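Let's look at chain A:
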Amino acid sequence: MLEARDLRVVYPARGGRAPALAVDGVNLQVRPGEIVALIGESGCGKSTLARALTGLVAPTSGQVRYQGEPLDPRRMRAFRKQVQLVLQDPGGALNPRQNVFDAVAEGPRLHGERAGLRDRVHTALARAGLRPPEDYVRRHPHELSGGQQQRVVIAGALALNPAVIVADEPVASLDASVRGEILKLLLSLRDQLGLSALVVSHDLGLAWNIADRVAVMYLGRIVETGTVEDVLLRPRHPYTRALLSVLPESGERIVLTGEPPDPTRVPGGCRFHPRCPVRTTGCDTVDLPILPAADAVACPEVTP
Partner candidate 1 sequence: ASASAGTVGAEPAAAPATTLRAAMEGSGVDTLNPFLAFFNGALDVFGLVYPALNSLDPSGAPGPYLATAWEPSADKLTWTFTIREGLTWSDGKPITAEDAAWTLNLIRTDAVAGTANGSLVSNFAEVSAPSPTTLVIRTKAPQASVPYTSIPTTGIPIVPKHVWEPLAKNLKDAKNDVFPLVGYGPWTLTEYKHEQYARFSANKKFVLGAPGFDHLVLQSFKSGDAAVAALRSGQIDYKAGVNPTQFAALQADPAIAAVQTVGNGWMGLEINHNARTRSGKKIGTGHPALGDPALRRAIALATDKQTLVTKVIDGVGQLGHGYLPPAWPQWFWKPAEVTPYDPAQARKVLDEAGYTKGADGVRIDPKSGRPLAFRFGIHSDDSADAAISGYVVGWMKEIGIKLTIQSLSMSALNSDLAKGDWDLLMDAWTTGPDPTYLLGIQSCGTLPKDDGTGGNTDSFFCDAAYDELFKKQLTTFDQAERAEVIGQMQDILYKANVNQIYYYANGLDVARKDTVTGLTLGTPDASGVYPSQTAFWSYLKATPPQVTKKAEKSTNLWLYVVIALVIVAGGAVIVWRRRTTGDDRE
Partner candidate 2 sequence: MLEVRDLRVSYGAAPAVRGVSFTLGPGSTLGVAGESGCGKSTMALSLLRLLPATARITGEVLFKGENLLTARWSRLRAVRWSAASVVFQGAMSALNPVRTVGDQLSEPILLHDRTTPKQARQRAADLMESVGLPPERLRAYPHEFSGGQRQRIMIAMALACRPDLIIADEPTTALDVMVQAQVMDLLARLVRESGSAVIMISHDLSVLARLCDTLAIMYGGRIVEHGPARDLLTDPRHPYTRALAGAFPAIGDPASRRNPTGLPGDPPRAIGDGCAFAPRCPDAGDACRTGEVLLRPSGPARSAACVRVPEPRDVRVPEGEIHA
């Protein structure tokens, strides 16, 4: 459905720094009715990938494809109706001067779909779990709790009847007790409306909670993809393993040394080699090929 092909996003150099290779060759596919979780450390390029997939950042090279067609800048409006973005910070994602109704109605209005607007907004709100909608339409964002705000944002996306939702850390800023409810909502939308979703997170537990497939990202590249069960229960890439090992339940911990990676200084060879616990000679010289969209792992040291 929504697909990234050899996608690359480079942020131009700024203030004496080198250009940032935020996304540096990514193949990723979200199939119809599928929830894909994109997992990775801070700064590895997850949000950039999500923005590129929604057409908010122009790729430096490579393609974003929707339903098999490459994204055409001239048909962006139509594309925007189909693919919706849900952001991390619901408080910030709502214009403080718009009430709930206007916030949800904004999408349809922008696309000139004014007919039956009220019903559409109310349905979207109800679907997002704000029931009864009448209680909410007049409120302003600051009169809502964080969870409610996130529901309004989701309702705003639903109002356009999209086919895919790209959610960038949808629960990171929410309280632990509220998090589950929002995730439930995403699951139920998939079940009821057949929505596909790409959920970006740094939290492996989230993937376990809702995703069908996982992609693990490191420094602009995807290092491992596969079904949730495969990747999380039988991790193969040393990076995935390390991530899983520091969770409280896990047994022996592999705490990686070194600093989080910096996209302005991408090491040669395997990008993970400076921190890799199992690295061998050659890891720092031999460039690895870009992973295909299919389930795969980018480490020559692990046998498939």
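FYI, contacts are C-beta pairs under 8 Å (C-beta built on N, C-alpha and C of every residue); 3 or more make two chains touch, one makes a residue touch a chain; residues count from 1.
Per the selection procedure, all candidates are chains of the complex that A comes from, given by their letters.
Remember, predicted model here, so these are calculated numbers, not experimental data.
K.L.:
Sticking to the defined contact criterion, which numbered candidate from 1 or 2 is in contact with chain A in this complex?
P.N.:
Of all the numbered candidates, the touching one is 2.
K.L.:
Applying the document's contact rule, which stretches of chain A touch candidate 2 when the two form their complex?
P.N.:
Contacts found on chain A: 41-42, 145-148, 175-184, 187, 202, 204-205, 208-210, 228, 232-233, 242-244, 246-249, 253, 255-257, 259-260.
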